[in-house]
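Left out: one protein chain. Kept in place: all the others.
Lettered A and B in written order, each chain numbered from 1.
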Amino acid sequence: MNMPLLASTNMSFLQRIFFGNHGASEAAAWSDGLFMMIFWFSAVCFVILMALMVIFVVKYRRKPGVAAQPSPHHNLNLEILWTVVPSASMLVMFVLGFEGYAMKMVAPDSAMELKVDAWKWAWKVTYPNGASSPETKYISFDDNMLALEAGEADALIETMGLEYPIFYVPEDTAVKLRMHSQDVIHSFWIPEFRTKMDVMPNRYTGYGFQTPKLKSTDMVLDQTTMLDIPGRDMWIFCAEYCGDEHSRMAATLRIVPQEIYEAKIKEWGTPKDPIELGKTIHKTMCAICHSVDGSPGTGPTWKSGNGYGFGYDAALADGTTAPRDANYLRESILDPNAKVVAGYVPAMPSFQGQLSDVEIDGLIAYMQSLSDLGPNQEETNEETPEAADTAGSESP
Amino acid sequence: MSYADSNAHHEEGSYFSGPPGMLAKIWQWMTTVDHKKIGVMYLFAIMFMFFIGGVAALAVRYELLDPVRTVQMMDASGEEMTIVTGERLAGLKDIMNARSANEVYNRMFTLHGAVMVFMFIVPSVPASLGNFFLPIMLGAKDVAFPRLNLLSWYIYVTGCLFGVLSILMGGVDTGWTFYTPYSTTTDADHWRVVLMILAAFILGFSSILTGMNFVVSVHKLRAPGMGWFDMPLFLWGVYATSIIQVLATPVIGITLLLLVFERLFHIGIFDPSMGGDPVLYQHFFWFYSHPVVYVMILPAMGIISELIAVHSRKHIFGYRAIAFSSLGIAGVSFLVWGHHIFTAMGELAAILFSGLTFLVAIPTAIKVFNWLATLYKGSIAINTPMLYALAFLFTFSIGGLTGLPLATLATDLHLHDTYYVVAHFHYVMMGGTVVAFMGGIHHWWPKMFGKMYNEKGGMLGCILVFVGFNITFFTQFFLGTQGMPRRYANYVDEFQTLHQISTYGSWIILLGFLVHLGVFIASLISGEKADQNPWGGLTLEWETESPPIEHNFHHEPVVTHGPYDFDKVVPPGWDPKDYPLPANPSSHS
Partner (left out) sequence: MQTTLDADTTPAPAHIANHPLHWRNRGYAHHFKSRDEDFDSSKFGMWLFLTTEVLLFAGIFCGYAVFRMLYPEAWSNGSHYLDWRFGAANTVVLLISSWTVASAVRCAQLNKQKWLQINLVITLLCAALFVFIKIQFEYIPKLGEGKAPGTFFSYAYAQNPYEVLWWSLYYMGTGIHALHVLIGASLLAWVLFRSWKYQAYGPTEYLMVENSALYWHLVDLVWIFLFPLLYLIH
């Protein structure tokens, strides 16, 4: 079977129902075609069988006084037929499946390699230049949701839903992933590429895909400039069960023109104001567990009040307390189980190796900025590690 | 076990009639070694677990009525606040001692899966109908090891108690597959997970003992004149199942044991942080859990062979092909476990397992064709068992055929761990095994309890279950292909409509089962007395009374005709006037 046949661009009505949107790469379209081929084969088998069943049941239904008519107890030719035909058709499925698998797994050597890190419950993509994406996007609840809230007339809907990180990749490029997990098994699934692969704590896994060319109608909203830019968004889901927030371990893959991609990663690669840095890291990596507005989550909120927040003493699970100073925070990030906050379970993964010193300082500065006890935000506008230490010693 | 002397006196009453007095009766049931009583006790225990699993399923579906949304907004005073909508199970948070509504959901589907698989479906057909009918259909007085049989019932109940205890303590959120390292780290300060794993471990022993008992019984206790190929096909199904149980269950035993040690003492075998390998766990787990799906389906297929032959009064088509395909499925089932972990293994292994998986579909397809050919020129009765058999052909074919894209590598990479898989396995487990089980219960109900059930009620229940089932799960195929991952408490808005349809379907299923429950209770209380052979079956259970006497048969039966010679033999208990035979029976054997 040749590729173009399966990867036909004319989607049937049914294919649209099954897959909603077109596969984003040739391999994806090809596997959709294969699926449809198996589907039609099955559907034909099924309809024939059910038709026979219904005909038999109607035609030979029991009538009083009428015996079943004799018929052979077996028929070698028939039996050979219905063994060989399924076997042969399944051989075809197997071979094509294998072919499509190769298309999905193998990436050309020249492919751009992205490093994917996973933990409970977030994704992080590191680009070849070492930068990672600080941008996030709200889960799209659109109009539907607005209508629901409309009753509360004055309630100003400021933002909606959780924010999910956006990972940018250039259009029409071969990409390959090198994936690793910090804790349990996750699975990196981009439905539009029709491929997922488990992300393991003890080995690298990966796969490749070819990003599509953008159509002129593909536009997305740039979260930093609030302008429409050419681009196409796709969901990334975690497909391997990994705990409480498994269903919210999502992200967005954004396909953009090469220039935009390059501008973006260049921008992310350059150093930033630590509080801003901390804020973006929080949004992309920590928000799934830690709120900054006091609402409860898997981990303690970072907002101050009720015994939480920078500068306040933390009541620990072992009954002692510890002042939430910079050292405490640093330890909490690198070795979270060393001091566990009372009322919480040691569920936080270690970010040792995941966050650079600069980033940790940024996080601490951000937490500090959230606190009513922290020093003025301007004072922490330093980028050296000492900043955190000074800040720590200042806190009560 | 009583010895030779007990051969002399024969208790001739129905196996039901016990000593007078409630306590004495209960004591007699609890200490009985009679396979029929044990079968009935299994039936009740299993149905109870089905009910628990079903309630959890309804909770799962209820939560999925709408996506969960986290909304941040300003309240009147301009203060930012976060509200969460659609967490329908949040009310259970405190009862279950859970951190979040998501966790409640996760525990619900785990309970649902674990209860349904380990406590309901694996023992379902073999332990209840198998226990009751295997010896009778063999023409024997009991299974080979009656006391062992009772022991395995008690082990089963102990296992279930462990499971229920774990549920009462709040439940576990590992998924029924207990994948490491999640299962060894979640809820680390609680005993619940250990209890649930131990429950599965204990249930394994029950399964092994039942399997051994049946294999030996089939080998050694066939009535005089009954060769291997004179056995009813139900027995072939149970026999093949028993072989799988004996050979696969020990592996899950050691796996779960290692898992418990891993959890309690961190021995590291499955723990990546100590150099252990979580994928090794997955291999071990599926080495058992794949064959076990055929443990679920083979006896169900056996039931279908009986139902279709008896209720269409036709000699089963291709007897030997069906018998051998049972063994074939059992054999090949040990070679395909890897298809559950295509996304966690190397290319070579993936290709190998994909190829082998298709092999297992061939004997299954053969069976389906044979059943259809059996209907041809039959005298097909429309009653509850037959309706269920037809429903089985419909739903199981869908379930099996949708297994093909899962076995195909390229498509499985998309479909793995989505609702497509959920739909697939409900079509084979619920639409296959449960449907066949319900058919079997109706078919043998008169024999087991000596009472007829209300045919109209039974058919109504069957239709409701069938319709509700398809509404619930057919939608899930589309959810899956469109990108809805499984084990998700929250989902993206675009899936809501399909999820809602699915949830409404689950309520129709509930209605159907409640109708069945009513029909059964009514039958037990005021059912019409059943004849010895209400359907005109030719297998040995129809040669004895309904319900059977204590020792099954008044005289040891001698097999003189095949189990499906409907065109030559007037069934026992029937007047030749009421049972017309064809003028010239076919000459084939």
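The definition used in the following text is that a residue touches a chain if its C-beta (ideal position, glycine included) is under 8 Å from a C-beta of that chain, and two chains touch if they have at least 3 such contacts.
What you see is a predicted model; the values in this text were computed from it and never measured.
Student: Which shown chains does the hidden chain touch?
Tutor: Contacts of the unshown chain, counting the full complex: B.
Student: Hey, which of B:Glu63, B:Glu87, B:Glu103 or B:Asp142 is the one touching the hidden chain?
Tutor: B:Asp142
Student: Using the document's definition of touch, tell me which of B:Tyr15, B:Phe162, B:Phe284 or B:Phe369 contacts the absent chain.
Tutor: Residue touching the chain left out of view: B:Phe284.
Student: Which one, B:Val60, B:Val172 or B:Val251, makes contact with the chain that was left out?
Tutor: Missing-chain contact among the listed residues: B:Val251.
Student: Just one of B:Ala101, B:Met212 or B:Ala391 touches the chain that is missing; which is it?
Tutor: Touching the chain that is not displayed is residue B:Met212.
Student: Looking at the full complex, which residue from B:Gly276, B:Gly512 or B:Pro557 touches the chain that isn't shown here?
Tutor: Of the listed residues, the one touching the omitted chain is B:Gly276.
Student: Just checking the interface: what residues of chain B touch the absent partner chain?
Tutor: 1-7, 135, 140-146, 208, 212-213, 215-217, 219-221, 246-247, 249-251, 253-255, 257-258, 261-262, 265-269, 274-277, 280, 284, 556
Methods note: only the chains that are shown with their structure count from here on.
Student: What whole-number Å value describes the gap between the mean CA coordinates of chain A and chain B?
Tutor: Using C-alpha averages as centres, the distance is 35 Å.
Student: How about chain A: which of its residues touch chain B in the complex?
Tutor: That would be residues 17-20, 27-28, 30-31, 34-35, 38-39, 42, 45-46, 49-50, 52-53, 56-57, 60-63, 65-75, 78-79, 82-83, 86-87, 90-91, 93-94, 96-105, 139-142, 144-145, 148-149, 154-162, 183-185, 187, 189, 191, 194-198, 200-202, 205, 235, 237-248, 291, 293, 295, 298, 345-346 of chain A.
Student: With touch defined as at the start, can you tell me which chain B residues reach chain A in the complex?
Tutor: Within the complex, chain B touches chain A at residues 68-76, 80-82, 85, 99-100, 102-103, 106, 173, 175, 179, 181-182, 185-189, 272-273, 275-279, 312-321, 341, 343-344, 347, 350-351, 354-355, 358, 361-362, 365-366, 368-369, 372-373, 375-382, 390, 393-394, 397-398, 401-402, 404-405, 407-414, 416-418, 477-478, 481-483, 485-494, 566-567, 580-582, 584-586, 588-589.
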